[in-house]
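For this depiction, one protein chain was excluded, whereas all remaining protein chains were kept in their positions.
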Amino acid sequence: MFPSQFTYHRAASVAEAVQLLGSNEGAKLLAGGHSLLPMMKLRVASPPTLVDIGHIADLKGVSADGDGVRIGALTTHAEIAGSALVQERAPVLAEAASRVGDPAVRNRGTIGGNVSHADPQSDLPTVLTALGATINATGPGGDRSIAAADFFTGLLENALEDNEVLTSVSVPGVASGAGTAYVKFSHPASRYSVVGAAAVVSLSGGTCSSATVVVGGVESTPTRASSVEAALAGSATGGDALAAAASAVSGDFGGDPVGDVFASNEYRQAMAAVYVRRALEAAVARAG
Amino acid sequence: MSVPVEVTINGRAYSGEVEPRQLLVHFIRENAGLTGTKVGCDTSQCGTCTVQLDGAIAKSCTVLTVQASGSSVTTIEGLSNGVDLHPLQEAFWNKHGLQCGFCTPGMIMASAELLKNNPSPSREEIRHALEGNICRCTGYQNIVSAVEEAAGAMGGS
Partner (left out) sequence: MTTRSFGSGIRRREDPRLITGKAPYTDDIKLPGMVHAAILRSPHAHANIKSIDTSGAASQPGVLAVYTGADLDGVIAGMPCAWLLPGSDLKTPEHPAIAKDRVRYVGDAVAVVVAGTRYEAEDALEHIDVEYETLGVVINPKDAAQAGAPQLHDDVENNIAFTWAVAGGDTDAAFASADVTVSDTITLPRLIANPMEPRSAIASYLAAMNELTLWSTTQNPHICRFLTSVVTGVPEHKIRVIAPEVGGGFGSKIPYYPDEAITAFCAMQLGVPVKWTETRSENYLATTQGRDHVEEVEMAATSDGTITGLRTTVYAGMGAYLSTAAPGVPTILHGLMYSGAYNIANISGTIHGVFNNGTPVDAYRGAGRPEATTLIERLVDLTAAALDMDPAELRRKNLIPKFENGHDVATGIIYDSGDYELTLDACLNNADYAGLRASQAAARAEGRLVGIGMATWVEICGLGPSQVAGAVGFQGGLWESAIVRFHPTGKVNVMVGSSPHGQGEETTFAQIVSEELGVPVEDVEIIHGDTDNTPMGWGTYGSRTTVVSGGAIAFASRKIKEKSKELAAHLLEAAVEDIEYEDGTFFVRGSADQAKTIQDIALMANVAWNMPEGMEPGLEASAFYDPPNFTYPFGTHLAVVEVDPETGRIDLQNYWAVDDCGVQINPMIVEGQVHGGVVQGVGPALWEGVVYDDNGQPLTGTMQDYALPRADLLPDINVGSTTTPSPHHPLGLKGVGEAGTIAATPTVYNAVMDALRPLGVNRVDMPLTPEKVWRAINDAKNGG
């Protein structure tokens, strides 16, 4: 299996990529290709033009950005997982990146490609939403930034315009002393997350001062578990407190449900409570 | 429609005119005639097409030749010097780490990357590193043993 015919352009710069997107109707960007090419091989997607941004050096690498990090769109999962800067400032992102796909996929798949693919069963959208990350893009009208929470708009849909190039992801540093965790129910075949849960928890004198919890795999976009967060705020973290808070996640689902032959939506919702609790337990254990 | 490409495979430059949609695995197999790299699935799961691309393993069924133009590829045929076996090849042989042999080139390439990054992996770590490579014959156990043995032979423990 292989893709349908298309016209190929290799862009030397972001500006050229934007220009190529504008001048080729239906053109798609190609980064690592690990989200797009599988769809093209199965002919689920058949774009007439590909604009290869994979060789634009500006889009690669991790750099410090205030107290957080800025991750170039072409940075691979393996690079993110192995980055000392990410491990220090947003360890949960490194944790999630280390669990994407398999080693060969992590070497080629990029954060930009992964995020723009907007697959609800992917790991990074869940974590980036939990971290309050910002997606940076460049289009004909210049640069703009989109909050992760606003970026994922539907199943395999994002907030980018057709002629915008995702250039980087800005991830704020996790607050000092906060504990973070990402836990994943990995599909035995696809290795995508059946359910993934990300938690960022700050403690104050044995109670939870703030928490951010996001669940992936249950709905077409990452689910912000506001009910869980509300239940946690000011709550103790011992005993059944975390389980009780996690069970509130059922009140957070109301969007477009995701389910398949392996795991129905009902099951995914039930698992969300389990995995949220496990993420909270891990995050609390790591919180200082 | 076709575009010029040049890919260095096992130290030798291969150039040609290919359709942009051509998969790297097909360039390796058809244009370069190096058929040790296999096609076992069409969804990037099985790992039989695993090669080193600019020093890191990739599933060559999920890379376009045009993306790899200008890059350097190492396949199973280029893993050793052509005279001696690579320690992993020797260990797969010693430990009966293969039966039908179809997954073996990809499995060895994936194992080589593991040992580069982690010279002394535990059996558990080996199993995780090979999660992207499917073998239907061996049940993986002797593959894990082979990687362990190769790690020892290559100076790990």
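Brief remarks follow.
So that you can tell them apart, the chains are marked A and B in the order they are listed, and the count of residues begins at 1 in each.
The rule is simple: a residue touches a chain if its C-beta (ideal position, glycine included) is under 8 Å from a C-beta of that chain, and two chains touch if they have at least 3 such contacts.
The shown structure was predicted, so the numbers you read here are calculated from the model rather than taken from an experiment.
The absent chain, not drawn in this view, touches the displayed chains A, B throughout the complex. Of the options B:C46, B:V63, B:L115 or B:A151, the residue whose C-beta touches the omitted chain is B:C46. What chain B contributes to its contact with the hidden chain is residues 19, 21-22, 29, 34-43, 45-46, 48, 75-77, 80, 85, 89, 92-94, 96, 98-105, 108, 123, 126-128, 130-131, 133-144. Chain A residues in contact with the hidden partner, per the touch definition given at the top, are 1-2, 4-5, 42, 185, 187-190, 260-264, 267, 270-271, 274.
Rule of thumb we're sticking to: only the chains that are shown with their structure count from here on.
Residues 1, 3, 19-23, 26, 42-45, 47, 50, 53, 56-59, 61-64, 66-67, 110, 113-114, 129, 131-133 of chain B are the ones touching chain A in the complex. In the complex of the two chains, the chain A residues touching chain B come out as 1-8, 10, 30, 33-34, 37-38, 40-42, 50, 52, 54, 78, 101-105, 107-108, 189-191.
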